[in-house]
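See below for the structure under consideration.
As you look at this complex, bear in mind that one protein chain is not there, while each of the others sits in place.
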Amino acid sequence: MKLKYSLFTRRQFLNSLFGGWLGAFAASLLYPIIKFVIPPYREPEEVILPFSDFKDMGANSVKNFPWGSKPGLIKKKEDRSYLAFVAVCTHLDCNVAYLADKRKFFCACHEGWYDEDGKNIGGPPPKPLRQLIVKIEEENLIIKREETE
Amino acid sequence: MLKRRKRQTLYILTAPILYFVLFSAIGFGQQASIEKNSEAEPARITYSPKNIKESTAVYVFLGWIWLAIFVLIYIFRLKIKESDRLLKIQFFPKNKK
Partner (left out) sequence: MNRRLKDWFDDRLGISIIASYLREKKIPQHKHTVWYYTGSAILIFFGIQVFTGIMLLLYYKPTIETAHESVELMMTEIPLGWLIRSIHRWSAYFMIAAVFVHLISILLTKAYRSPRELTWMSGVFLLILTMFFGFTGYLLPWDDLSLSATKVGTDIPRSLPFIGTIVTKLLRGGEDVTGDTLTRFFGIHASLLPLLLLAFLLIHVFLIQKHGMSLPISSEKRNEKVKEIPFWPNFIYREMIVWLVLLGILFTVAIFLPPALDKKADLMAPAPEGVKPEWYFLFLFQTLKIFPAKIFSISGDTIAVFLMLLVGLLFFFIPLIDDRPAEKKGKIITVLACLLILYAVVLTVWSLL
């Protein structure tokens, strides 16, 4: 079907063309800006720690280590094996503490509780604490990101 | 007559692009990412896009910017013609004064 009259005038067409290109031009300037403003994500692939620092830990105790810009916790279990966590609450990003007497991780911000394996058991946290892989290689303790991610 | 003027403006506008494309072709040899001094001194850092992905993105961006500029200039010229004509026929009575 051919319309007898155009649905919009030549002026409207030109104006929208004009606005469209101007908008596209401005939007494309946003590309470098956004690229620049968002810094690259810099979580480490792995962290290597001297094993000697962790050898003498007692069972059911934890020790801090830096995981990039987040705190990490290494926990020695009763069976003398090691666990590593990113010690950040999965609720709203507060740092958590390990309460050895209660055998629980505790987040003070909103009273979140995790059991000794990092599973969320009370309060608002929606997910267990993030676990990292621990490997002992001769003199070093190597802590890696979980492969599933 | 008008055609000639159009062509002239086009030349004037493309000259800087050509110039810098040539310039960069000459200069790129030296723009290896980091020049090492002979000693262990910290190097002088010069920079150009470090991998193909980034350089492609940057050049596509630049090409697109120039394309948008040319189209916008074309539209602006139409707009100028229109507004000059409106001025001539005194479309806005206020302008008479």
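A and B are the chain letters, set down in written order, and residue numbers restart from 1 in every chain.
One rule holds for everything that comes next: contacts are C-beta pairs under 8 Å (C-beta built on N, C-alpha and C of every residue); 3 or more make two chains touch, one makes a residue touch a chain.
As the structure is a prediction and not an experimental result, all values here were calculated from the model.
Novice: Thinking of the whole complex, not just what is shown, which of A:P32, A:P50 or A:G68 touches the missing chain?
Specialist: The missing chain is touched by A:P32.
Novice: Name, in rising order, the residues on chain A that touch the hidden chain in the full complex.
Specialist: Touching the chain left out of view, chain A contributes residues 32-33, 35-40.
Novice: For chain B, which positions touch the chain that isn't shown here?
Specialist: On the chain B side, contact with the omitted chain comes from 13, 16-17, 20-21, 23-24, 27, 41-48, 50, 54, 58-59, 62, 65-66, 69, 72-73, 76-77, 79-80, 83-84, 87, 92, 94-95, 97.
Note that only the chains that are shown with their structure count from here on.
Novice: How many angstrom lie between the CA centroids of chain A and chain B, rounded to a whole number?
Specialist: About 41 Å, centre to centre.
Novice: Quick one: which bits of chain A touch chain B in the complex? Just the residue numbers, please.
Specialist: Residues of chain A touching chain B: 14, 17-18, 21-22, 24-25, 28, 31-32.
Novice: For chain B, which residues count as touching chain A in their complex?
Specialist: 61, 64-65, 68-69, 71-72, 75, 78-79
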